[in-house]
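Every protein chain of the complex appears in place save one, which is left out.
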Amino acid sequence: MNNQDLPRWATAFVMPVLNLLSALLVAALVIYLLGESPIESLGILVHSAVLNPEGLSYTLFYASTFIFTGLAVSIAMQAGLFNIGAEGQMYFGGLGLTVAMLAFDNSLPWWLLIPIGMLGAALFGALWSFLPGYLQAKRGSHIVVTTIMFNFIAASLMNFIIVKYLVPVGEQNPASRAFADAAAMPLLNQWFPILGETPFNISFLIAIAALVIYGVVVQRSAWGFKLRATGLNQHAAHYAGIRISKMIITVMLISGALAGLGSVNSIMGSTHYLSLNFVNGAGFVGIAIALMGRQHPLGIFLSAVLFGALIQGGFDLSLEKPNIPTETFIFIQGLIILFCGAMENFYAPAIARLIKRKG
Amino acid sequence: MDVSFSIAKGSIHGLVGENGAGKSTLMSILYGYYRADGGEILLDGQAQHIRTSQEAIRLGIGMVHQHFMLVENMTVLDNVMLGSEGGFRLAQHRAAVEKQLREICARYRLDVDPLATIHDLSVGAQQRVEILKQIYRSANILILDEPTAVLTAQETQSLFEILRLFKEQGKTIILITHKLQEILDITDTVTVMRGGRVIGAVPTAGTTKEELANMMVGRPVENYLPRAPYNPGAPVLTVQNLELSDDQGVRLLRDLNFTLRAGEIVAVAGVSGNGQSELMEILSGMRLPTSGKLDYLGKPLPFEGKSDADGLPLAFRELGIAHVPEDRLRDGVIKAFSVMHNTIFGYQDKLKNRWGLLDFKAIAKRCAELMKTFDVRPNNHDLRIGLLSGGNQQKVVIAREVLAQPKLMLVGQPTRGVDIGTIESIHRQLLALRDQGVAILLVSVELEEVRALADRILVMCGGGITGELKIEEFDTTRIGLLMGGMHKS
Partner (left out) sequence: MTFEDLHIASVLVSTVRNAPLLIFAAMAGLFAERSGVIDIGLEGKILASAFVSAAVAFATKNPWYGVAAGMAVSVALAMLQAYVAISQKGNQLVAGIAINIAMSGLTFVVAQYFFQQGGRTPDLGEARLFDVILPGSAAIEGVPFIGWLYAHLIGGHSVLVYLAFALVPLVHWVIYHSRFGLRLRSCGENPHAADAAGISVERQRYLAMLIAGVLCSFSGAYLAIVQSGFFLRDMSAGAGYLALTAMVFGNWRPFYTFLGCLMFALFQAIQIQIEGVDLPVIGRIPGSLIQMVPYLVTVIVLAGLMAKSVAPKALGTPFVKSR
């Protein structure tokens, strides 16, 4: 069964929606088995995450980070690479950001600090993805295993660095000192007070910009053309004169940089210091987003918002229904990856038969 | 398509034909890979239904494929035992099987050590292991598919010795080949196939190479398309002593020498698998040669100092070398991309503006014109190219390459999988290019196509050029002989 033979409306819209619904159906079943009503839970979730302005603001705040990690995984996927390392790349990117802030936050104004912070995050994120990319391109080492390893290495390394170098003397908390006020991302509630006391900041706008740039570059630039060709058919890409090893390394660098940028929202937008494990699974959410959103800018955006809603709504849901803790949404994440990623063609034969019968 | 033939027991029977003649399909049915639509198979007078390879094996039919079915990191012994191990504990059977294998080796002079690991063996030895497997499984009918493609002259002789011993033991052999000398050397009877039909079946003693060659290639179509008088210009490509060997040292291209001039079409004829694909890959920059001197417009092609061919085809394109690949879907197009995207495939860097972006409006316009000129249907440049027919896909590829105004064009099997109407338009295209002064190297297994397009013909067999003819010297018999490995003499 070759799903490239199915019409575009089927592969780009119907099947992803069916896959998502399958995942949610299983989730609903589990919720039911936990003794709760799936409909009621959905209601609470929607109300919390979307229907009230403060909740929506939180949803979009989370989504801002997810857009970056989703982009990171998506762009690598366009080249046929499965970058599981977004988690570690974002973590290490956070270090780059922190180093820049700790160095400059008392001497530079905010409109310099923000770009410098972003640069630091992107640079360090790319640093963390360089080696796996290089090893895949030049030595054929499988990028999935190397990036997973780098996630673990990052966890240990960052633990060491934070504890040894960043914790201010006399403090117990495994975190760096707080940044100066200048090093904070402007909050959007300054312009829209209705959003309430939320960390929703301009990172969201930067994320949207990133989505647009991604869309333009991938779909409309010569480089993006070569990127997609490499992911779709390496033989033909070689025929077309594309330098495959250079493409792999470049994509991984960009992917790492994007993942690193994900840390800007959490750190400069919310906590204002680097803390242990601040990433908290955002890198893995990026994988689910890339698969669910089919690496399309609009898909990534919607998926990121959906996950933001799941996190925000899930949090409130867990408070009201102790039987549905926030970890439930990690489970749902896994289901989405399963149905939208590994089983993406599950419905293809059924759809093909339907089309044949109609036509 | 309605094939009937019979083979006497205890004889060696040859099955000859060009590509697509139907030989492999026929044998695949016999071995259970395909099921016939109609007709019957009679073994020893008894009708049999062969649905799987296991059934074929049980009936005593064994097949030695062109691509060996061996597990490289296991021993000969383990490979033979695979599928018929004789019990859960391998050890209890191993000793007995080893003994049996050594007996078989001795009887048929196979010279294989059952305890050797496959990847340590030479290609010839690996083939003998395949034969050993079949004998061990008590095959009475042995089918060999193009066995000598990977063998040296010596190894071929050893193989034939083994086959003769086989025959003496009363076993039947079917030898699929396109090399005529082999037919004459070893077979008792021969069947010639063409286009899915049996053309003739004769005893080998009573036929000649010429007769076989004639049956194999048939009579070419007497349709001539108009072309300008033959007036070749300066040499565009000079190839000297071109050699290519693969990782295992097998010589894929042997000492090729030829020149290609502006305004001429040189066709490389021959059964596929004799080095033509590799030649195209090297000339287009997709693969590095092992050694040789290749000059393009007086300067050497940019192979110097390269450790691999990554990104090299781009340099070749910039020099004005265009390539219509043999395997259109694997190399030439991206199935999921639209027609429009495929028209710039390979040339995307030339079409970007100063921001690195592609001007899709202009590209679409260009594509629309192109589709009109080359009559690509359906006339919708947004369609995924995978949905177009083979002929239309090919038109897009050719159009793309032509638009780059190359000086040298490499064209591989341009009309493979293309309908009759489109074949003619593609031929006209190529002739027009030739008339405009482009040098064209055409690789084709269709002799009719060669006849229609070539100014000069090079025939390849076994990785080397067996003969060179001018189009006036075109003679099906002679070409058939050259394709079958008989050198000019």
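The chains carry the letters A and B, assigned in the order they are written, with residues numbered from 1 in each.
We take it that contacts are C-beta pairs under 8 Å (C-beta built on N, C-alpha and C of every residue); 3 or more make two chains touch, one makes a residue touch a chain.
Since we're looking at a predicted model, the values are computed, not measured.
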Interface partners of the hidden chain - shown chains only, full complex considered: A, B
Hidden-chain contact residue, picked from the options B:11, B:53, B:157 or B:181: B:53
Among B:8, B:69 or B:115, residue touching the chain not depicted: B:69
Touch criterion as defined above, residue of A:14, A:42, A:108 or A:157 at the omitted chain: A:157
Positions on chain B contacted by the hidden chain, ascending: 28, 33-34, 52-54, 57, 65, 68-74, 78-79, 81-85, 87-91
Chain A residues touching the omitted chain (full complex): 30, 34-35, 82, 84, 131, 135, 139-142, 144-146, 148-150, 152-153, 156-157, 159-160, 163-164, 284, 287-288, 291, 322-325, 327-335, 337-338, 341-346
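Please note the rule applied: only the chains that are shown with their structure count from here on.
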Length of the line joining the C-alpha centres of chain A and chain B, rounded to whole Å: 47
Contact set on chain B toward chain A in their complex: 284-286, 309-317, 323, 325, 330-337, 341, 344-346, 348-349, 351-352, 355-358, 360, 384, 386-387
Chain B-facing residues of chain A, complex: 4-5, 8, 216, 220-223, 225-226, 228-229, 232-233, 235-236, 238-246
